[in-house]
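A single protein chain has been omitted from the complex, and every remaining protein chain is retained in its original position.
By written order: A, B and C. Residues from 1 in each chain.
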């Protein structure tokens, strides 16, 4: 941490700063510049309250040097993290393909998707059981029944289940039915939920909050990891900007930026970013080209009659075409594609 | 709702659209323009899934005409809402002044603030007991003990208590100690929490999510209202933009915009928007000038030693100066100031 | 400037950094922290190319300490700037009121506004002669004829003229007719225009670019000042964010932030920020409450028949009401209101 001293600060004011630092067992290294005096602070800054220095009369501003996350940092595990969920490796050389409907509507619907996804190399079945919706009057999901449907269908095809959980109270029940908990964008800083998922030890996919910086997002991951759960995927799903041509703006740069900052695997969700089916394939390909470890994509057997987000769901046939192109692209970026794919 | 038909769509495609509408018991009014055919849709659109029309081959885009909230709409109660919490009227002509420390640290600390606030016209004591923090290693609040301290101190001075709740599981316990639940920016779309607060019937102050549009924010209010709890204040606390000179960008326009769109009272939190104590007073005055119904401001007896957000907390003396100027301004905008103020 | 050294950088890499600094006649102060080595850099950093240090193998990141503007900085003139344009003082205790139509349409139209504005305390007549419009097919302004109309009408009422110039080639001609050049949001970083206005010595009002940070905006002012023209007003007119309820988001915090960072006077344009007439008054009052030195507001004798931005222009009567309330508010914030006002 660097403290920039106010121009014209007197000796007493500078001493007050040093005094506060020393009381917190921190060392102060003072440098006199032509235009500004600065104080380098060395030691365990977690003793200090954010803001407690800014209020001192002699302080112009504080410049943090270190990130506030540790376990999520690339330095914690420079070689990168990969982990197994049952027999599926997440974060390995092989891309992870996740697909399924936006919302679980019926067993027939999920079956109609899953039965076609296996041959596309999909290993994780997605589907919303608890749906966070902007309006209380919109379809809120089948809840518990939705989870049961996902499990039954997934078991028929040897797939893993991923589904969003929106309350700490649902984790125990849901743990009977799913393999990976999804934390959605709206709960990305619901720290109580994050801690509870951390304690559960269940692998999770952490979506980026709609206006979360990459550093804050890693702070959210740190909440889970600090409870001992290291099995986390980061999922970029678009951020909110001034542009409205797409539902959100896919921050494709987040992929290489995360690769530098964290050891955790990185998944991209082009469906929610795009909001429109015709943009999903180009964004999916871009994600793989940029280095993503996997994709999660919405597929519905009959998008016209979907009960939520109809406009962004692909048909199984459109998904198959996309998957074939992803497979071709995997070779270019030196990644392998699941061998279960039959093309 | 208006459907804009794709240029060049054939008759079968147009008929397909009309067919879907009629199956959902909606009427279609077709208009042929020089450049585009459009279809006006009349009836109860809640039958339709968002997106189910966009996927039809003949549809270029859908233009919503109505907001998705009803109870929160100004039309629902054109005269505006005011309600009493104990003997304090929220949303009346008299401004509501709320103040207190960012986080409850000790009974002495809260006492030191509250004892000076009463004479400034403050009627609601704020203080964080459960603190959502970006880093899991930062001070997380005194939790239950914090609520008890707030209650004891508030009772000594005849004040109401407002405090943030971050989990549906804490509502019942907290209801013994607080008068108004605060829902924070990070939980603004934690719909499970919103519904639970709705069911509790406890008055609440709903902060705007950091990237929530005004319409989405009213959708969050609708979640609470649809459970039967109409005692809600909206709290503008700054939105996330590209500008970093302040912690958030106070959207001052949200005050008049909300006055037009909703009947709910509007509070402004200049402390979190500013992030720095020296900007709090100008923003507080601007909020009153723009028509806010009240203010919630952070005050700490000794900001230098605060355990959170030290830089943005006012001293009791600085708060008193601010309050005196707010009182003067109240007269200009034809609002009354609490008579308990001793200046 | 602070250089944060990469964790694990070897001695040769650190020496390379120091070497580059010393070749540029800069001093390097190395501090060893528990977690990071940092290098404080002292001397004239303008010798360094931005980015030339980042590429060194041992550098993790560069943290600037000083702003890149000097003349625009509050430190350059701590007492603040005020200057006279003819007999009107800008940046003094008295608020500066500027008003007039969005676009000059005819002499009758400008006359109809100006004749009523004088008694409201307005001293500067605004009107667009060169109109930058998003579409090339929209009304582009009366250009030279517009400037002549403004001058003739202003002279009848003893008013100053402010009008937007969009090309360096128009400055010489325009200088015959206007007193203050307005630089619009879309040209806020048109550095050729800024330099030319600087060389002209004509007082100017510099609008903030739609996505310009406050520091970049002061950089734009520095372009004008570095050519010797110090007669600049900064004009906050709203920034682009995700919120679309208003045309732009008025960054009200920019007023106190600028008061701290610069000595230049600060004007607020609530008309363009709001985009709707009904929000103009609350935003105008908020601006004065927050400390603005003046207002520029669009007024049209018959907004229904305006040729541009009809929705945001006030009628002369609505403007008069606004002005009366601004006058009342001036007293609260210890500012005087022009004595020419007849109310």
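Note that a residue touches a chain if its C-beta (ideal position, glycine included) is under 8 Å from a C-beta of that chain, and two chains touch if they have at least 3 such contacts.
What you are looking at is a predicted structure, and each value in this text was computed from that prediction instead of being measured.
*Asks:* Looking at the whole complex, which of C:222, C:251 or C:269 touches the chain that is not displayed?
*Replies:* C:222
*Asks:* Among C:166, C:182, C:200 or C:253, which residue is in contact with the omitted chain in the full complex?
*Replies:* Answer from the full complex: C:166 touches the omitted chain.
*Asks:* Just name the one of B:10, B:75 or B:93 that touches the chain not displayed here.
*Replies:* B:75
*Asks:* Out of C:86, C:156 or C:305, which is the one that touches the chain we can't see?
*Replies:* C:305
*Asks:* For chain B, which residues touch the unseen chain?
*Replies:* Residue positions of chain B that touch the missing chain: 2, 4, 7, 29, 31-36, 38, 40, 42-44, 63, 65-66, 75, 240-242, 244.
*Asks:* Provide the residue numbers of chain C that touch the chain removed from this figure.
*Replies:* Spelled out for chain C, the touching residues are 20, 46, 49-56, 68-69, 132-139, 166-169, 186-187, 189-192, 195, 210-211, 216, 219, 222-223, 226, 240, 276-277, 303-313.
*Asks:* Please output the residues of chain A touching the missing chain, sorted low to high.
*Replies:* Residues 211, 213-215, 239, 241-246, 249-257, 260-261, 273-274, 278-279, 282-283, 285-291, 325, 328-329, 332-333 of chain A touch the chain that is not shown.
Everything that follows uses one rule, which is that only the chains that are shown with their structure count from here on.
*Asks:* Just to be sure I understand the contacts, which chains border both chain B and chain A?
*Replies:* Neighbours common to chain A and chain B are C.
*Asks:* From the C-alpha centre of chain A to that of chain B, how far is it in Å?
*Replies:* Once rounded, the distance between the two centres reads 26 Å.
*Asks:* Taking the mean of the C-alpha atoms as each chain's centre, how many Å separate chain A from chain C?
*Replies:* Between these chains, centre-to-centre, one finds 39 Å.
*Asks:* What is the distance, in whole Å, between the centres of chain B and chain C, each centre taken as the mean of its C-alpha atoms?
*Replies:* 31
*Asks:* What residues in chain B touch two or more of the other chains?
*Replies:* If we look for residues of chain B contacting two or more partner chains, we find 211.
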